[in-house]
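Reading through the structure tokens given below for one structure.
Every protein chain but one is kept in place in this view of the complex.
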Amino acid sequence: MSHKEQTNEERYRQGRETLVKMVGEEGTRTIEGIRTFFPDFGDMLISFGFGDLYSRKRLDLRQREIITLTSLITQGATDQLGFHVHAALNVGLEPEDILEIVMHCAGYAGFPKACGALNVVMAVFQERSIELKLD
Amino acid sequence: MSHKEQTNEERYRQGRETLVKMVGEEGTRTIEGIRTFFPDFGDMLISFGFGDLYSRKRLDLRQREIITLTSLITQGATDQLGFHVHAALNVGLEPEDILEIVMHCAGYAGFPKACGALNVVMAVFQERSIELKLD
Amino acid sequence: MSHKEQTNEERYRQGRETLVKMVGEEGTRTIEGIRTFFPDFGDMLISFGFGDLYSRKRLDLRQREIITLTSLITQGATDQLGFHVHAALNVGLEPEDILEIVMHCAGYAGFPKACGALNVVMAVFQERSIELKLD
Amino acid sequence: MSHKEQTNEERYRQGRETLVKMVGEEGTRTIEGIRTFFPDFGDMLISFGFGDLYSRKRLDLRQREIITLTSLITQGATDQLGFHVHAALNVGLEPEDILEIVMHCAGYAGFPKACGALNVVMAVFQERSIELKLD
Amino acid sequence: MSHKEQTNEERYRQGRETLVKMVGEEGTRTIEGIRTFFPDFGDMLISFGFGDLYSRKRLDLRQREIITLTSLITQGATDQLGFHVHAALNVGLEPEDILEIVMHCAGYAGFPKACGALNVVMAVFQERSIELKLD
Partner (left out) sequence: MSHKEQTNEERYRQGRETLVKMVGEEGTRTIEGIRTFFPDFGDMLISFGFGDLYSRKRLDLRQREIITLTSLITQGATDQLGFHVHAALNVGLEPEDILEIVMHCAGYAGFPKACGALNVVMAVFQERSIELKLD
């Protein structure tokens, strides 16, 4: 099927598939909550965000999560950060990589953004009982 | 030499070495311009930015440029973007990867930021006579 | 009375009148709390914000709330959003209009800002037992 | 045809139609320039931005341009502002309404953002030889 | 005269007086340009900005310019920065103080914002033929 003929239903199905790869069936609950409240927005989030963007080839899910985490840290979107720290770990980023992203962002977005992000990262790592391997 | 005993001179030397890897001797001119005007700031930019941050192991220069480009796009720092599009290409990111980063950022930082970034990317690609391989 | 001769007391009175139209006497409590703590700031908020800006003719209160909600969503000011979701509903914006504003902002300010805003909107709608009429 | 069965080609066609309503055939050039450089992004901008968002019913194009202008002013996206000042005038906002949006934003996003926006607005009004009717 | 009885005309006169202290008669041209285009906005900028805020006692003009420069640097408002670098020098901040503010901001708002600001500062210092006394 060509891209031009792809329907919204197919965009949605592809988005949901990618989403499940990232956060598991259980992790889709937050987004299902949004979708129950405002269905068109929830559909768009899945079709456009996880379908049109995350499902593209060029960059793999690990690289995409590096981008996502950086963008969230830079704009101070701490509320959305926990979801993507989980996703980043699920698709194979090491916990130590995530810390390194936060540190690199300190130079680019300033230390307040990095400190704010670190609090969220710390909470997720605790929840998952992660033991860090830092030298 | 342990990290604790590393001197500012060594931090600077390491930073400059990494910087040259990223933009070549010729590419350091912008930063040398800053350093002539305000030496302490130029030194800090090199020692802290390119020494303490970019020279760390964990992530390679390609991953670090993904982070840098994303942070610049997200905060609308188009003036600083050209330098790092060059650097990103020099350390091995494909032109098509950079476009993909911009597109992914559209969802996270909004289309105006992505469009603003694309203008800069377009100018650098033209300057380097890059021919894109898009499917 | 000409604009030039308008006194601060009159600016304040006009601001307070507009404020009450927007949130009712009861809704002024948050701002009265600020005013008790730091009177000059509270006065300025009312005289300048609700007097000089909101009380101008050109745009009506519904249009002004579209602007306010958009600006708050775009800058991620979720703490100030609840107050203005209430105000927007009070001056006649439909709940479905507010959702539409959030969705439109997703394209301009990115999905994280839209999702953050939606959580606040959802809470206010619940508090007011609003039933949505979505097609 | 149901929304689910809508294809990407149809989303694109709808987006382009709305875009032409907003800026005329001639005004699509900037976006066609982006599309020539990076086709997938240009398609997405039209299908998603002008198709999925601007073409929705609930709010009319005038209300949508109030939202767009406000979001651009708030995030300091002066480069993207000119395009939408033109669009806003084309869909029926009065020049004086646009000035009023900028002024309201001064209170919410600060005076620097409002002053930056005003420079762009001034340039577009001059280009279109607009004579303001201010009291 | 009590603050309550102060009229808009007096707020404006006070604002203009403070403005002239900061940038001289000649420096008011930019703002007069805005005022010619959109009189109500220009009046508000002077009455509210330079009258209600800058003319308050508590902090002197030097401290206020530290705040203004920092806020402009942090939000990346480079277009508005030149005006206030001039003002800061006029009210008695040393050129070296301004550089120090930019450097401090690097840690809080990130290096891209600091570098962007430095370009503006450099241009103003050149225009005024300032020779720096750095150790």
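Here the chain labels run A, B, C, D and E in written order, and each chain numbers its own residues starting at 1.
Here is the rule we use: a contact is a pair of C-beta atoms (placed from the backbone, for glycine too) under 8 Å apart; a residue touches a chain by one contact, two chains touch by 3 or more.
These numbers were taken from a predicted model, which means no experiment stands behind them.
Participant: In the intact complex, which of the depicted chains does the undisplayed chain touch?
Facilitator: So, taking every chain into account, the missing one touches A, B, C, D, E.
Participant: Among C:26, C:79 or C:131, choose the residue that contacts the chain missing from this document, as touch is defined above.
Facilitator: Going through C:26, C:79 or C:131 one by one, C:79 is the residue touching the chain not shown.
Participant: For the chain left out of this view, which of D:15, D:42, D:95 or D:110 touches it?
Facilitator: Reading the full complex, the residue touching the unseen chain is D:110.
Participant: With the missing chain put back, one of A:27, A:82 or A:116 would touch it. Which one?
Facilitator: A:116
Participant: Looking at E:23, E:66 or E:124, which makes contact with the chain not pictured?
Facilitator: Answer from the full complex: E:66 touches the omitted chain.
Participant: Considering the whole complex, not just the chains shown, which residues of chain A touch the missing one?
Facilitator: For chain A, the residues touching the absent chain are 76, 78, 99, 102-103, 106, 110-116, 118-119, 122, 132, 134.
Participant: If you put the missing chain back, which residues of chain E would it touch?
Facilitator: Chain E touches the missing chain through residues 48-49, 53, 56, 58-59, 63-64, 66-68, 70-75, 96-97, 100-101, 103-109.
Participant: State which residues belonging to chain B touch the missing partner chain.
Facilitator: 3-9, 11-12, 44, 48, 52
Quick note on the criterion: only the chains that are shown with their structure count from here on.
Participant: In contact with chain A and with chain D at once: which chains are those? Just list them.
Facilitator: Per touch definition, common to chain A and chain D: B, C, E.
Participant: Going by the contact rule set out at the top, which chains touch both chain D and chain E?
Facilitator: A, B, C
Participant: With chain centres defined as mean CA positions, report which chain is farthest from chain C.
Facilitator: It is B.
Participant: Taking each chain's centre as the mean of its CA atoms, how far is chain A from chain B in angstrom?
Facilitator: Going by mean C-alpha positions, chain A sits 23 Å from chain B.
Participant: Taking each chain's centre as the mean position of its Cα atoms, how many Å separate chain C from chain E?
Facilitator: Here chain C and chain E have centroids separated by 29 Å.
Participant: By the touch rule stated above, which residues of chain E touch at least two different other chains?
Facilitator: 44, 76, 110-113
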